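One protein chain omitted, others in place.
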Amino acid sequence: MDGSSISEMSSILAMQGFAGISLFSVLLLMALGLAIIFGQMGVINMAHGEFMAVGAYTTYLCSHLVVTYMPGFQSYYFFFAVAAAFGVAFGIGYLVELGLIRFLYKRPLDTLLATWGLSLIMQQILRSTFGAREVSPTLPEWLLGSMHLTETIEIPINGLMVMGLTVFVTLGVFLLLHRSRWGLRVRATVQNRAMSGAVGINTGQVDRVTFALGCGIAGIAGAAFTTIASTGPTSGSQYIVDTFLVVVFGGAGSLLGTVASAFAIGETQSILEFFLNGSMAKVITLLAIVGILMMRPEGLVVSKVRR
Amino acid sequence: MNAARKEFALTVEDLTVSFDGFKAVDGVNLYVERDELRVIIGPNGAGKTTLLDLICGKTKASTGSIQFNNRELTKMAEYEVVRSGVGRKFQTPSIYENLSVYENLEVSFPRGRGVFGCLAFKRTPDVLERVNSVAEMINLQDHLQREAGALSHGQKQWLEIGMLLMQEPELLMLDEPVAGMSVKEREQTAELLNRICKGRSVIVIEHDMQFVKRIAHRVTVLHQGKVLCEGSIDKVQNDPKVIEVYLGH
Partner (left out) sequence: MTFSMQKLFGGRSGWVSIALLAVVILVVFPLAFDLFRLNLIGKYLTYAFVAIGLVTLWGYGGVLSLGQGVFFGLGGYAMAMFLKLEASDPESTKIQSTPGIPDFMDWNQITALPWFWEPFHSFTFTLLAILVLPALFAYFIGAAMFKRRVGGVYFAIITQAIALILTILIIGQQGYTGGANGMTDLKTLHGWDIRTDSAKYILYFLTGSVLISVIAGLRWMLSTKFGRLLLAMRDREDRVRFSGYDVANFKIFMFCVAAIISAIGGALFTLQVGFMSPSFVGIVPSIEMVIFTAVGGRMSLVGAVYGALLVNAGKTVFSESFPELWLLLMGGLFIAVVMFFPNGLAGLYEKHAAKLKTLAQRVLTRRAPTAPPPTSATVSTLAPEKSAASASGSRSAKRKGRVLTTEGSR
């Protein structure tokens, strides 16, 4: 590439770095919900991707309603859509815990299989309701386009929005788990169920809300993704393995680990993508993760609690 | 002249293990002879079970040495420790619930312990004989075909002891073997233990003083990870330090 100036190279690097951070925030948003469910409760939810899809479709529905009935509202609806995505996913998650998950707590492998079955069912329901073709909500104008940081560096706005949302949700989860009474109850229940019940904590309710919260966050993630890509019934299943790897790699019990892991994986893959073609970058990143996990199964951040 | 120098079967020296700064076992020295039945007592949290964990390889020591028949156990994996002749019984009966009593005992027979050994394992008469004789020792000879999960609590404890006996261990470690047993069962267990300590060393952790009196040759008292007192049961029961720690036990 002769003739390219240093500033062009650094612009490309900056944008690639930004792409890395963008990927990091996408992975983190997906993994947060799962980190709560798997990390805190030890439940494997293979339908996590489908809850994301539910969030995405809810956003699409909101957009559809707004465009049809309240066109003036179009620029503002997005945040309501995100809230709605959270709510719907939360509600469905609550019901799922009630109807399925709570019978399987002592059997993680069985939970894995059962939630895989659930994901198939959810996929089919989404397909029957919304059709097999991919859909996209009508995004408000301010989300489209990109911001010009400098003459040569362009940052897409939707990427910024996703990152912002991620920061917000991450902080929220952290505060909720570690600074609120409810979070205390969750951690108590997880660490010593019998004792928690004995001191009056409604452990069943805590489980339900925790699971639902994880699903709700997946819903938010889904809403965020509608700004980046279109949604189809199988969108959720494309990322389930990556999401699990992020959580496991980070160290299942630790939120900090999830953050660190998402960052490491996101950046590694983006940097590799710069040098190799897409699929090889992914393969090498995955191989590295699996390799490291084989040597250090506890993940990056080991939780001090002996479960 | 027969100045048989007392060779200790088990030599534990300066054994320490620390969990995040907390010393569960702190500089413990323990010497057990062959044919001896040593009982270890102590209040809860004294480090008794941890001591057994360390000897059998379930937990790794921070410092110190454990020598058994002149082999250093601290460096070995659990199955290697077992193959060196150490048998461990756990606090809650740890047997194979889905296999029959016979199969539980047979699995513990010290032959064919590798993958191919297992595949080639034949139920030869010597195996049968040994299973039957051990089954008689532990009073389960009429229950050989029963599924182990269906046994009573006391029977499960005996089965686990039987499984250990099958391994022909030279050091047998039993963690609260009579917990949950009736009075009669305790008597039977005491008889059993007195019989089996011939030709091997036995370490027992127990709380029931009556039971301890019936079986112990020597008693070691642990407290807060350290050895508090050691000697015959009478000496130990009358030691002021022990009385203070136990407070009327």
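Labels A and B are assigned to the chains in the order they are written; within every chain, residues are numbered from 1.
Here, contacts are C-beta pairs under 8 Å (C-beta built on N, C-alpha and C of every residue); 3 or more make two chains touch, one makes a residue touch a chain.
Computed from a predicted structure; not experimentally measured.
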Contact with the hidden chain (one of A:67, A:98 or A:112): A:112
Query: Of A:75, A:124 or A:202, which sits in contact with the chain we cannot see?
result: A:124
Field: Selected residue (touches chain absent from view) among B:113, B:153 or B:235
entry: B:113
Field: Candidates B:10, B:54 or B:95 - the one touching the absent chain
entry: B:95
Statement: In the full complex, chain A touches the hidden chain through residues 44, 100, 103-104, 107-110, 112-114, 116-125, 127-128, 241, 244-245, 248, 277-280, 282-283, 286-287, 289-290, 293-295, 297
Query: Hey, which chain B residues sit against the chain that's not shown?
result: 56, 58, 77-79, 82-83, 87-88, 90, 94-100, 102-103, 106-108, 110, 112-115, 118-123, 128, 132, 141-142, 144-147, 149-150, 163, 167
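As a working rule, only the chains that are shown with their structure count from here on.
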Query: Where the CA atoms of chain A average out and where those of chain B average out, how many Å apart are those spots?
result: 50
